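Every protein chain but one is kept in place in this view of the complex.
Letters A and B mark the chains in the order given here, with residues in each chain numbered from 1 onward.
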Amino acid sequence: MTRTHVSATVNGDPAEFLSDPGTTLLDALRDELGLTGAKEGCGSGDCGACSVIVDGRLVCACLMLAAEAEGRRIETIEGMADGSTLHPLQRQFLEHAALQCGFCTPGMLVATKALLDANPDPTESETRYWLAGNLCRCTGYDKVIRAVMDAAAELRQVRV
Amino acid sequence: MTDVLDRPDAKAGLKVVGTRPVRPDGADKVTGRAAFGADFAMPGMLVGKIKRSPHAHARIVSIDTKKARALIGVKAVVTAADFPDLASEEYEAGEGAANMRDLSLNCMAREKVLYDGHAVAAVAATSTAIADQALDLIEVKYEVLPHVIDVEAAMAPDAPLLHAHLFTEGLEARPDKPSNIASRNQLARGDLDAGFLVADVIVEGRYTTAAVHQGYIEPHACVAAFGADGQCQVWSSSQGQFMVRTYCAKVLGLESSDIRVTPAEIGGGFGGKTTVYLEPLALALSRQAGAPVKMVMTREEVFRATGPTSGAVIEVKLAAKADGTLVAADVVLKYQAGAFPGSPVGPGSMTALACYDVPNFRVTGFDVVTNSPKVAAYRAPGAPISAFGVESAIDELALKLGMDPIALRMKNAVRDGVKAAYGPTFRYIGYVETLEAIQNHPHYRAPLGPNQGRGVAVGFWFNVGGESTAAVNIGEDGTATVITGNPDIGGSRVSMAMMAAEVLGLPVEKVRPIVADTASIGFSMLTGGSRTTFATGMAVTQAAQKIVADLERRAAQIWEVAADNVDWLDGAAVCLDAAKAVPDLTLASLAAQSARTGGPIGAQVSLTAQGAGPGFGAHICDVEVDPETGHVTVLRYTAAQDVGRAIHPAYVEGQIQGGVAQGIGWALNEEYVFDRDGRMENAGFLDYRVPVASDLPMIEPIIVEVANPRHPFGAKGVGEVPIVPPLAAVANAVRAAIGVRMTDLPLSPPKIRAAIDAR
Partner (left out) sequence: MVHIVAAGSGCRQYTGDAVEFDVEADTVRRMIAELDARFPGFGDHIARRMAIAIDGEIHQDADGATLGPGSEVYLIPRIGGG
């Protein structure tokens, strides 16, 4: 079986890998590129644990074929911090204790980044509906939403 | 924010315990660096996959693996023939005695398959694609048998029989015919008939719940390597690495000492990862293949083949005087156990009336096997189910009496000195305090609009102690490492660091907690039963105290004074001998001199923690029902809980909020749906609907602290109580909103619509 050669930009750096026809972007990120931050929670696009941003758009990596990543710009959780400096979202999650087991956290953070890129001043309701595709079984979402609202406020200050 | 009811005397002087430091594993978790079960790899690793029964009940006529073995890339194929045929033996390794034969048969079916998804064979291959191909090449011939899943249908005398040698235990006389009723237990007090005779008011109700899954977002995953020398290594996401080691040893006929289990970070457990499914198979495959094997479940496999909790029938009859005093209670519980005996009907029975001081009662529980996945522990196992029935009935009673639901519960509340329904006298409990907390909370008086209703419910869980080991080591620069054997499923590791930091007098940032593998730390019972902060915290605290005593001894040596002339204050030794004018010796300076004062500074404590304090919770839930669609929206939720002492209040709040969310899902949406052939129809997160962010409001926790004197900081377990009240809190709120008592969970829109239509 011939494997497809894929070239893409991942977290700002060029990346290449080989994929089978059925390999998902999630499989490729985890198994070929060693970026295990995105997680498989369901494999059917229902839990959001595999959330990544592709050409600026929030996507479930398990629903995208690896071959479709050709030429695209992909952002994963591993690219969120600036070197050793955590992104305000990451920091607010920790300050608010907005994670317990931490499994949904990478997907939750990526999805939230996509929200704030699109809407820097979301209401609680907008935030909840945006994150409805990111399942969390541990927190009940309360502290997650608070962390996002505070991070949004902090980022708005920085922009001003 | 939370309201914390303070006891200033107990909290005075604490510098770390009770604060909210950032968890030390936090950076790894928010950057994607933390390694969970499926994130680990070993050189030469193969992919393991499982062939599963498509039938809910069938005899295995034959299994032919020849073609699978012949496929290029397949390195191992195992069936039950590759595992010892264990005798029925009860062994304690997880959270109570498990029958090792049943555990082994659940991991790999022998002679019969008992549920759709039951494992019949497993393969290891060089790629997932080849492994999947190999599964298709395994030929299994089945003789399909009639199946039964509904608990009462399984109890019927003519029901299809799962186990030919299962005779109901706990009856007056041993039955002469086998059945699906594994056991009957009964708890009783007083004279039930006499109690009902003097009643002014009686309420009766029949309640039903469906099987629900723990729903952890991380599927089961492990990597196992069986060495050529018989030494095994397992990397596994579980609630207890020692449990994994013991179960693998038993199922495979190995010595525990030949297996080293390293706990991965775990993506949720809630009781569902207190057993093994993959690890023994992965080891067996690895042994055959001579290479490490990685096995990761798909979400579908998690639903089809790992333990949900019981679906159940709860029958409640309550009797009271006109002033609300309970005089009698009769509760019957019928719980599904799944393929093998062991539903949580026992704890469900013991907790059913635990919040009430009732002079006459009888609680009868039936453990019933069914052709569905073997039930596993789920957060306060059994208690949410019986509480749903009892708390709904209490709500009915309040309505009939015209009494406020909190007042009714207050009138019959258990307190210190009252005998628990399950026997012993309560001491140091904070139940009444939680009732007062919700009674006094503004939520209880907030106005409600049309189609809105408010419900109240309470709940109880024992919390357990158990065996724990902790080691604390001081580094040459005076920082500390705390090593325990309890996987961190909710932020417990930071609490361990905080307790050690408090005793040592160090800032918490200088105390590094780690969770070690089975070879690197002494035995610990698994993480569950709300035990870690209590029992492992006790071991951590005692180890830190041993170190403080040692540090005082060393300082006394250095100062040439008697050891009792040295005190430990704020992280330094203080000389109490007025004659000696010496500066304090900090931990760092003592650490720097450790070689000359006795050697490395460290201590390990192993204990069986006794005296775990039971927990109580009282919840208020507001809902709005859309009369057109039957959709229920939870508008507001407040949950008060006695936690003894909140070591890290943010994670205590998190446990309360998370348990409430699971309870809401259980009440409104979650259920196993089986088709006519006994196959689960909704084995995925699209149709097995757990609460999402847009379903829930903020959840307000009220931390009540009635200290448990048995724990050095007064802590009681926290994690399980919060899931117990929500089922009835939501159902009682719906009753208030639509005027109809809903008795069948989940309260999905079609059922609500039907109830509204029938009004």
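Quick notes
One rule holds in what follows: contacts are C-beta pairs under 8 Å (C-beta built on N, C-alpha and C of every residue); 3 or more make two chains touch, one makes a residue touch a chain.
Treat the numbers as computed from the prediction; the structure is a model and nothing was measured.
In the full complex, the chain left out of view touches B.
Among B:C107, B:L187 or B:I738, only B:L187 touches the chain that is left out of the view. For the options B:G528, B:G571, B:G684 or B:P746, the residue in contact with the chain missing from this view is B:G528. Per the touch definition above, the residue from B:P347, B:G571, B:G630 or B:P725 contacting the chain not shown is B:P347.
In the complete complex, the hidden chain is touched by one of B:D82, B:E169 or B:D200, namely B:E169. Touching the missing chain, out of B:E467, B:E671 or B:E700, is residue B:E467. Residue positions on subunit B in contact with the hidden chain: 90, 92, 94-97, 169-170, 172, 184-187, 214, 270-272, 274, 346-347, 349-350, 377-381, 422-427, 461-467, 528-531, 608, 610-612, 710, 717, 720, in rising order.
Keep in mind that, in the parts below, only the chains that are shown with their structure count from here on.
By the touch criterion given at the top, residues 20, 22-23, 25-27, 29-36, 38-39, 129, 214-219, 265-270, 296, 298-299, 489-491, 648, 650-651, 653-655, 657-658, 660-662, 684-686, 690-696, 698-699 of subunit B touch subunit A in their complex. Against subunit B, the residues of subunit A that register as touching in their complex are 20, 22, 30, 35-44, 46-47, 49, 76-78, 80-81, 86, 90, 93-97, 99-106, 109, 125, 127-129, 131-146.
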